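Taking it in order: structure first as structure tokens, then the write-up.
A single protein chain has been removed from this complex, and every other one stays in its place.
This part shows chain A:
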Amino acid sequence: MTAQPLLDVQDLTVEFTTRRGIVKAVQHVNISVAKGETLAIVGESGSGKSVTSYAVMRILDRAGKIAEGSVMFSGIDVKAATEDQMRDLRGREVSMIFQNPRAALNPIRKVGDQIEDVLRTHVQQAQVADHGEKAIEALEQVKIARPRERYHAYPFELSGGMCQRVVIALALACNPQLLIADEPTTGLDVTTQKAVMDLIVELTKRRAMSTILITHDLGLAAAYCDRVVVMEKGRVVETATAADIFANPQHPYTKKLMRATPRLGVSLRDLLPEEESRAAMAGLDPAIHHTSQDPSQLTDPRVKPGRDENPKPLLLVDKLVKEYPRQGATAVLGKLFGRKPPVEPDMFRAVDGISFAIGHGESVGLVGESGCGKSTTSMMVMRLLDQTSGLIQFDGEDIGGIQPAAFARLPQRSRIQMVFQDPTDSLNPRFTAARAIADPIMQLGDIRGRDALRARCEELATMVGLPHNLLDRFPHQLSGGQKARVGIARAIALHPKLVILDEPTAALDVSVQAVVLNLLQDLKARLGMSYLFVSHDLNVVRLLCDRVIVMRTGRIVEEGSSEQVLGDPKDDYTKELLTAIPHPPLPIH
């Protein structure tokens, strides 16, 4: 490490002026980054990690300002610099990669032009003969195939991973000294994540650049960074080298974060903070208030009650196919606008003849990357979508023949329920929590009368560990974890036999995820439900599911018990998925 750091943040406090007064998003933060160093800032939502980086770039919202402290970047005082000086710095000396690459690019401008805009701003015409050629070169460096063609592509024509490569090209086009990557791979598939992260590391190392990686994923931080800064509620709680922090975390918050991260060799209970975990082991989970729970069931969360009593599976799916027509108009207009004609056949098979079964009380993980057909499959099982062909049998009845529109009014509807991915978007913003939970009961249940309905809502709230005083709040007044609980309470309100969980924890912080996963596990044991758990996160699937189905391009590539598939994968694709997950160097006990 050199004596003078490239970036030196001292005692930084950032304030936001809101309607309810001044909020300090970041307080007294000290961070320094040496030349060529890769630093991770780790924290959950609201920890101030992004705000810190925006303050470094001075691109805070109008309401935010650096209240105290100093930010020095290679001898320049960022706090005191004029806007013109800052503009010269941004993109040329410090640049940034954002979460959600598709949104980070101008949707109606060719990607090549967007890279050129940056080049034109920072590189003098005299130095570079042709900005266009330089932009193509930048695309080449991020390993985009056929960069000359891609130059003319619009963001919507590229995949998420490809868009992120373009954003990286944009950020690195002017050879900056510092790259700030704000959750660069959140929302990308694991294999894409690996490719993107490897690319960032390779490019920055080759240019001897410094990098700040902002992430909520400890595994990612450990795998790619030299040093880790842990932030909680606007403060830095711990700074250490990556190896040290995993071997010997000092701060209780760091320890809690590490415990909560799903990883190899731990059970679901291990994710909870120690005291809660012990309580849960003893059948006294404080979050759930079990009344008549057999503690022996809780010691092993993988017990499948009643699974062998009924040899017939709860759900049987046979040779399920879903085809979508390719859009005719796209082809015609594509030709008119000089685009490549599609070479694929006219029908696109999203789900290509898959068969599987779910037993009573069993939880099955459906795993695959985006576009593999896992969501389409769950939608067909839910009867929200009609299949092209194939059989869906639920509890001995053929439900595959029922039209999705008619299914909503049938009694079977109440027996298959769903928990959705986004806890916020899946709740009506004008419904209180109680109204949201009561909704399915009012549609299909047999509880009538205000008081009875309220009592049932309260009972469900107790089951999912939602305090009763929150029942009259609207979704925007609840936290992410609380909203997830409302979604779960709504799904179990009608005593379903099968619950489809569509990435129920993907939008949650790890510590909240740990609690929600445990809740799901307890509810399953208590109510004897079966789960179809749709996810891209193999570590989570490993913890919650008895069996795993791995899907790729509409087909099942591997199926078996969780231990077997994830511990000793047979298929190359499963292996690829598993190796792409970044692991913390040492498991914590």
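The rule is simple: contacts are C-beta pairs under 8 Å (C-beta built on N, C-alpha and C of every residue); 3 or more make two chains touch, one makes a residue touch a chain; residues count from 1.
Operating definition for what follows: contacts and distances are computed from a predicted model.
Considering only "Ring-1,2-phenylacetyl-CoA epoxidase subunit PaaC", "Peptide/nickel transport system permease protein", "Xanthine dehydrogenase small subunit" or "Pyridine nucleotide-disulfide oxidoreductase", the record for the omitted chain gives "Peptide/nickel transport system permease protein", by its UniProt protein name. Residue-wise, the contact with the chain that is not shown comes from A:T121, picked out of A:S70, A:T121 or A:S370.
Residue in contact with the omitted chain (choice from A:A103, A:M347, A:A408 or A:A452): A:A103.
Taking the complete complex into account, A:M57 is the one of A:A40, A:M57 or A:A138 that touches the chain left out. Residues of chain A that touch the chain left out of view are 57, 59, 62, 86-92, 95-96, 98, 100, 103-109, 117-118, 121-122, 154, 156, 167, 170-171, 327, 329-330, 332-334, 336-337, 339.
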